[in-house]
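Omission of a single protein chain aside, the complex is shown with its protein chains in their original locations.
For subunit A:
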């Protein structure tokens, strides 16, 4: 390491005072960032990676404080600096990018104005008239096409990736020395993620600044950073060069994380820690053989969902005599797709946001009415039944769903047990308190949820536990088809590994079919026999998982695959 690092965090401990006493979110952390270096802080939720960066910026909320240690930023003691000094530091010297770009932008102001605000606050020397040009320059820098037009755009008119670019432009407007990116690409599509990360790395090099990338994704960290710091439960467990940490991880936690990251050439069982993986492989019952030549469980033919293109712009345009845009009157979210799912088969439906995969799953679930097309389930045309009346029919119990966000999909006022038995109370044949409780406990055992957690409310459960409650609820009625809508997107990798394995076991044990909706090809491959790739409402490629991933035919599939950041394979 050269003489003086740009940022030097020594023995940092951050405490939060809560109702249950003082919680040490970060304990004795040492991190240093050299000039021009890109450092990744990797860890799962609750590891203290975000808190560490907040402490560096001194933006901890009221309950938190730096209890011990020192934070030196290019010779300034952050701990002792006045609030005025810190204000100068933030934005001009240290900038931050947050996870949700839409939340970081003011929704009712033009993006150009927002960039100008930053310039006006921090750059005194520039002429006032100059700000507009400077803002356009900043937009140009983050490779936004037609920056002069985009200057006048409101955040809602831009896509998620575009918004993140604007946020980066905001962060870099004053040429900071250090950029802190807190999960900058979580929630973005893989191809967008690649574009945004490439941009961040390129700008870091060009502007000779340093970057701290905070992420839960080891693959991302490996692909884009010089050094990696792995954090667990508020402590740094390993610091090493990116190449070294993958070739030769030292700490057991790092090894566990690496194992759990889905990647090419591994099976579902490999994601679990060694002993557990072996145990799971042994105890798993043999898969229910799907009989050949049988009628498919679910048959979709020429399914279409159209939304009317409406909105004030068209009406206003007519009013003021402007020419309406030459577009069809309807928007086809799903454009005539056909596929089938066999008994006991799991099919992955992959695509980026807006490709129509969620709309498709909603129609199959009968939560949404299709415009045209056939949905045949178990030989019966359920597409003809209106969603409103479907809820009370016995068929309802044959198709169930596991939702994307385990928190949002649980009623905050229901205990875990109440949530699990809700479908049984409505559609099941089990009556009586004790019988319901017994079934609930049986289901909890099946999904590996400790019985003592059954009386808790959702906010008292961890993400993985909530996911298990959601799965238990979905399988409570012995469904034949379960739609998994990105069931692990909100979970940490190690929890994701466990949940995916659980889903695999349940499928084999209960003989269900899965429709796995996801944007992540790597995850889909682990669980699914067949993969369907969708783009703009159409199916672009369909085939066995192995074939699609190893030998993609469509250009779009290829693009999706190359965009996934791959960590080097771990050595065993």
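For the reader, a short list of remarks on this structure follows.
Going forward, a contact is a pair of C-beta atoms (placed from the backbone, for glycine too) under 8 Å apart; a residue touches a chain by one contact, two chains touch by 3 or more; residues count from 1.
Here, contacts and distances are computed from a predicted model.
Per the UniProt record, the chain missing from the shown structure is "ABC transporter permease", taken from the list "Carbon monoxide dehydrogenase large chain", "ABC transporter permease", "Transglutaminase-like domain-containing protein" or "Lysine 2,3-aminomutase". Of the listed positions A:17, A:30 or A:460, the one in contact with the omitted chain in the full complex is A:460. When the whole complex is considered, the residue among A:58, A:150, A:396 or A:519 that touches the unshown chain is A:396.
Although one chain is hidden here, its contacts on subunit A can still be listed: residues 19-20, 44-47, 50, 216, 233, 365, 367, 388, 391-392, 396-397, 400-401, 403-405, 408-414, 419, 422-423, 425-427, 452, 455-457, 459-460, 462-463, 470, 473-474, 490-492.
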